Structure formats: structure tokens, C-alpha cells
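Only one protein chain is missing; all other protein chains are in place.
Take a look at chain A:
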Amino acid sequence: MADPEIKSYAPHHESQSAAVTESPTARAVLMIVAFAFLGVFLLLPLIIVFNEAFSKGVGAYTEALSDPDTRSAIRLTLLVAAISVPLNVVFGISAAWAIAKFEFKGKAFLTTLIDLPFSVSPVISGLVYVLLFGAQGLLGGWLKAHGIVILFAVPGIVLATIFVTFPFVARELIPLMQEQGNGDEEAALSLGANGWQTFWYVTLPNVKWGLLYGVLLCNARAMGEFGAVSVVSGHIRGLTNTMPLHVEILYNEYNAVGAFAVASLLAGLALVTLVLKTLLEMRYGAEIAATRGH
């Protein structure tokens, strides 16, 4: 988009005024601490992941990845992301639209509810589904009578993933839509557009970069989720094991190359996400709401 005004909002680093600048020594110390910390706790583990994965050569790496159970875990993870991310996009846009553009009772409650998955431990989220859909659970009897399997099967994994990733899209869009207000939509309606056209031609393009940013974070979390999925999956190899679960199983079996090979794929996903996220922030900082860091 050739849009100079918006571009100028992108993060830029102006030279600080002298009054708030630390002495060179203090600056150096702060920078060394920050880099050392990040190096030990973030960069080093990342290097070790790739190092271990390739410790027995490229052949062993590709062999580990072509194991049928590993293949199945990768397929399941992709399937779960493919279902939960689009659903969360739809839910996220609807929730953000409702909260940003209308006044209604219970709005504050809804806003708080959206944040719930962030504040609840993922294990609890998983347990909630066990209590709800498990054999002794609230709906367990009814589900069994109708032959519907949710727990320890793909539907349960998808539900748990949707639960933990729900806030990402909504939280990204709410502040953005609130800031933009209803003006553009009113203009579109006054020009004769119907609701769908207004959404498609006006609302969606106005939030597209924020939406993409939310989708990116949502996808990374959907593929990487461990806690909630671990509770509901049942760890059936080749059937209900997602990549993070499979990594744990392989590691517990002392299959270091296998575990780290799968882990390297997840790490690779994280790196790609990070690069895309940074690119989006650089280019469209203003259009991405100020709620970062989840």
C-alpha cells in the first residue's frame, strides 16, 4: 500500500535526548546483560535443538522424520491448525466486531471472558474438557449414547486448541476496530453497499494486517500447544499424538535424534513466525494494535 502517512508510524528509533541517556558504561553493561541473558536462555537452546537433531547426520534426521508415527503426528498437528485457526478467525472477527462497534449489556464481561484462556493454565483448560466430555463427565453419557467420541480423539484436541488460541485474533482486532470507529462503515452503507459488501470491501481491508498478525500468532500457538492437548489427547501413537506430544514420547524413550528432529520442525516454525511477525510490525506497525507479547 502506497501510504506515506501510515508508513511513518512504523517503529523508528530517534536519537534520545541527552537528559535521558545513560553513561556509556551503564549502557554497555545493560546491553551485555540483555544479550547474555537472551543468549543463554533462548539462543543456546535453539542451537542445541538443531545440533542434537543433526548429531547423527542428515540421513538419521530424514529417517527420523519419515517414521510413520512422526508423519502421523505432523499430519495431525497440521489438521488441528487447519481447523482451529480458521474457526478462531471467524470467532475473533465476530467478537471484535460486536465489542468494537456496538454498545450492549455484558460487553465488559465478554471482553474479560475472551482473555480467560490467557489467565488459565492450559492444563486446566484440558481438564475442563475431560470433566465436560469424559465418560463420567457432564455430557459423557449423552455423547456415548449417540456414539460421538470427543475425548482422546481429534475433536477433543481441536476443541482444546481452539480454547487456548481463542484470544489471539480477537485481542488483536478489538483495539484496532475501536480506534477506527464506524465512520467508514456508515459511508459504505450510505453509498448503497449492503452489510456483506461493507464488511468485505471496507471493514476487512481496514484490519487486514492486524488480522494477519493475529492469525500468525494463533497458528504458532495452535501448532505448539502442549498442556491442554496433552490432557485430552490420550497419547495414542499414530492417532492422537500431535508434534509437541510426540517430541515428549520420543524423548522419554531416549530417542534423542527423533525427538529433536521433530522439535527442530517446531523451532523452525517459531523462527518463521518470528520473521514474519517482525516484518509485519515494521511495515504495518500502526495498523497492528498495541497488544503484543502473548
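The criterion applied here is as follows: contacts are C-beta pairs under 8 Å (C-beta built on N, C-alpha and C of every residue); 3 or more make two chains touch, one makes a residue touch a chain; residues count from 1.
Just so it is clear, contacts and distances are computed from a predicted model.
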Record-based protein name (UniProt) of the chain missing from this complex, from "NADH-quinone oxidoreductase subunit K", "Sulfate/thiosulfate import ATP-binding protein cysA", "Sarcosine oxidase delta subunit" or "Fe-S-cluster-containing hydrogenase subunit": "Sulfate/thiosulfate import ATP-binding protein cysA"
Candidate in contact with the missing chain, chosen from A:65, A:110 or A:193: A:193
Full-complex contact with the absent chain, from A:206, A:255 or A:273: A:206
Hidden partner chain, touching residue among A:115, A:184 or A:248: A:184
Positions on chain A contacted by the hidden chain, ascending: 1-6, 183-184, 186-194, 197, 201-202, 205-206
